[in-house]
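Here the complex is missing one protein chain, while the rest keep their positions.
Entry: chain A
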């Protein structure tokens, strides 16, 4: 079973308590009415879908019910770090070091 660390519950919890909620850090345009169709489709429909590190929104649906963000490796399925919604993208090198410290 995959365990996901919830930044609000402050502990790792079973995957089935969570729901994936799409790509993170997508800024809503300030003036959405002025976008061209092309620009709007870029914002609304297109997602990165990288092979490797991706930033995602997750929701601890059957727990604290809050949304948060996560950096996950799509190749290994490993969560590198999770952090509260609204925070900037974290420094992944630092996060990796923190993880390594936590593991020892």
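Methods note: a contact is a pair of C-beta atoms (placed from the backbone, for glycine too) under 8 Å apart; a residue touches a chain by one contact, two chains touch by 3 or more; residues count from 1.
Basically, contacts and distances are computed from a predicted model.
Per the UniProt record, the chain missing from the shown structure is "Sarcosine oxidase subunit gamma", taken from the list "Sugar ABC transporter ATP-binding protein", "ABC transmembrane type-1 domain-containing protein", "L-lactate dehydrogenase complex protein LldE" or "Sarcosine oxidase subunit gamma". Looking at A:16, A:32, A:53 or A:75, the residue that reaches the missing chain in the full complex is A:16.
The missing chain lies against chain A, touching residues 1, 8-11, 13-14, 16-17, 62-66.
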